[in-house]
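The next block holds one structure in the form of structure tokens; read it before the comments.
All protein chains but one are shown at their positions in the complex.
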Amino acid sequence: MQSQLPLYPEQASNFAPSVDALMVYITAICLFFAVAVTIAVVYFFFKYKRKTPGEIGVPIHGDMRLETVWLVVPLLLALTMFAGGAVIYVDYRRPPLDTLDIYVIGKQWMWKLQQPTGLREINELHVPVGRNVKLIMASEDVIHDFSIPDFRVKMDVVPGHYNTMWFRPTKTGRYHFFCSQYCGTNHALMGGWVTVMEPSDYSAWLSGSSAADANPVVAGGKLFVEKACSTCHLPDGKGRAPSLNGVYQGHVQLADGSTITADDAYLRESILAPNAKIVAGFQPLMPTFQGQLTEEDILALTAYIKSLQSQPVPATGAGVVQAGKK
Amino acid sequence: MSDTESEHHIVSPKVYLTIFAALMVCTFLTVKAAEVDLNAYFNGLNIIVALVIATFKASLVVLFFMHGKYSPKRTKLVIVCSVFWLAIMLFMTMSDYVTRPWK
Amino acid sequence: MHRTGELYGQFENLDQQRESASLGMWVFLVTEVLFFGGMFMTYTLNRSQYPEVFGEASRSINLGLGALNTVVLITSSLTMAMSVWAAQVGKKQLVTIFLILTLILGTVFLGVKGIEYHDKFVEHHVPGLNFSFEPGASVATNAHAQLFFSLYFAMTGLHALHMIIGAGLLIWLIKESFRGRFNQEYSTPVDLVGLYWHFVDIVWIFLFPLLYLIDRH
Partner (left out) sequence: MSTTPNSAGGYQLPREHYLNATYGIRSWLLTTDHKRIALLYLISVTFFFFIGGTFASMIRIHLLTPNGYLVTPETYNKLFTMHGVAMIFFFLIPSIPAVLGNFLIPLMIGAKDLAFPKINLLSWYIYLVGGCFVLYSFATGGLDTGWTFYTPLSSVYSNSAVTPAVLGIFINGFSSILTGLNFIVTIHTMRAPGMTWFRLPLFVWAHYATSIIFILGTPVIAITLLLAGLERMLHLGFFNPVLGGDPILFQHLFWFYSHPAVYIMILPAMGVISEIIPTFARKPIFGYSFIAGSSIAIAVIGFFVWAHHMFLTGESAYAALTFSLLSYLVAIPSAVKTFNWTSTLYKGSISWETPMLYGLGFIGLFLIGGLTGLFLACLGLDIHLHDTYFVIAHFHYIMVGGAVMGYVGGLHFWWPKITGRLYPEGLAKTAAVTLFIGFNLTFFPQFILGYLGMPRRYHSYPPEFQVFNVMSTAGASILALGYLLPMIYLTWSMRYGKIAGPNPWPATGLEWKTDSPPLTENFDVTPEVNWEPYDFDNRHDLGLDVKGAPSLAPAHGDD
């Protein structure tokens, strides 16, 4: 732990050092200007204090050179701040591909989290140190926000959307996470702890709890049959709907000519609003499943579709554009 | 005090009737155009045609019925501002939604 | 502030008063543009997300009545413009006649609107009352169609409210015009209500294609 009066939280993720460095940079610039202006104001106040009741100041109306300097210099400095922030943000909004995917569902006023193996946790999250972790988040009711100050990350959890965030814990320990977007009565109680463990401890912890039947891939596979998805989305591409083999993270050619990467948000949208983005060569036949699936069902279906990523892609009738074929 | 010409411009009824006729023709055109599947040529063409005609009609009303054409510069600036700010709202908000799927 | 004839005390002369009034009206119309703008924004986004359902819902409203109303409203704009002209050239009786014509056309518009609303009520297309879009429509289609009709009623309803306010202003103008108040020197109230009335017309010029025409083919 730090001293009695800490000025910054612990640096426990890959983002923390760069965010803190940027913080120091911007603070230094701001401090310079704040101190300079304050000194000038205070100095003028004493130096030019009125001496006789009728005294007036020296009429100076302005100076173009000075105006130019203090237009341009702050602008250039501001642009460096923008650039520094942009670099971190772009990195943050583009998760790497080799992530450990955790599903997060926020509801008034608790967090439900699910490990890739299907193990569920409530207001607790266990992750291995040094591994890229991606949170795929949905809300069952209002807008929430998953925030881990020690990792310097947060992201809103919006109903009707998937939002993702990622980080790589760099230090084992227990760290607070909070709900940062006001969500009603017990907003302040909607938090918990992230436990960052050594990878071996993490595997031991995972295997110590049996949750095979809750595995989202298995549950999603069941739903895929129950909801009759499997009658059209045949794996060999001979059905009325595109084969889903290899579709996740692949490039999909749409009917309007554009191409899109099949990420979590696209898969979700295709389940809930199937006609929004039709795959080229297919008819808009699929009914929407909005209102018939819970957020957890959608997460399970998505997990199942993702598990097909490594399956062989058929030559025709695939949703995904094959590398080299185009 | 007054930085504009303030005299009243009188538009003749002939001009009004011409504009009225043009508006009627445009209304007819826009209904007819909507019944043709223009989207077959270019996706979204129906909407574009409908909105272009609507904008043209609105411009006629502003310029002639509302005397926008004969108004002082200040009034013209006010009109341009209203359109500009509406555009900011529409375009900058839609820019968020349109660019979301981009990677 | 005391009033001398038609000149209010805060002004130096009639020119300044007329300029201020006209600028004030234009600035007010800017706020109206942004006011309706918020709804157009909501419409644009939702339509771009659910084009099919919006198209289907749009086809269920009566194009004939919509087109009729467009014609009625544009004609009322013409009569309004003519009454401004009549005031400018000092034909006091014509002012009254054109104002009455405008009022009649405005009332016809509202009447037709009432018929449309009644049809929608009968078809269970009024959100918040007894909404059901089509028998057998899925939950989502129903919700998205309800979104269309929510916007339809909000936008046309707000437009109709503006028409009603405009009609009230016209009644006041007609009353004043009977007293022969408007002439070459002073026609500011007619000018201003004219600007307002034309603006309401413009809103309808955009509402008509967006609500009635898109996806007709």
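Order of writing sets the chain letters: A, B and C. Residues in each chain are counted from 1.
The working rule: contacts are C-beta pairs under 8 Å (C-beta built on N, C-alpha and C of every residue); 3 or more make two chains touch, one makes a residue touch a chain.
Please read all numbers here as calculations on a predicted model, not as lab measurements.
For the chain that does not appear, the touching partners among the shown chains are A, B, C. Screening A:Asp101, A:Asp150 or A:Asp297 for touch with the missing chain picks out A:Asp150.
Chain B residues in contact with the hidden partner, per the touch definition given at the top, are 1-3, 74, 81, 85, 88-89, 92-93, 95-100, 102.
Residues touching the missing chain, restricted to chain C, are 1, 9-12, 16, 19-20, 23-24, 27-28, 30-32, 34-39, 41-42, 45-46, 49-50, 127-128, 140, 143-144, 146-147, 150-151, 154 (touch as defined at the top). For chain A, the residues touching the absent chain in the complete assembly are 4-9, 15, 18-19, 22-23, 26-27, 30, 33-34, 37-38, 40-41, 44-45, 48-63, 66-67, 70-71, 74-75, 78-79, 81-82, 84-90, 92-94, 108, 141-143, 145, 147, 149-150, 152-156, 158-163, 176, 178-189, 290-291.
One rule holds in what follows: only the chains that are shown with their structure count from here on.
Separating the CA-averaged centres of chain B and chain C is a span of 16 Å.
Of all residues in chain A, those touching chain C in their complex are 272-273, 275-276, 284, 287-288, 290-292. Chain C meets chain B in the complex at residues 12, 15-16, 18-19, 22-23, 26-27, 29-30, 33-34, 37-38, 40-41, 44-45, 48, 63, 67, 70-71, 74-75, 77-78, 80-82, 85, 88-89, 194-195, 198-199, 201-202, 205-206, 208-210, 213-217.
Chain C makes touch with chain A in their complex at residues 49-50, 52, 138-141, 143.
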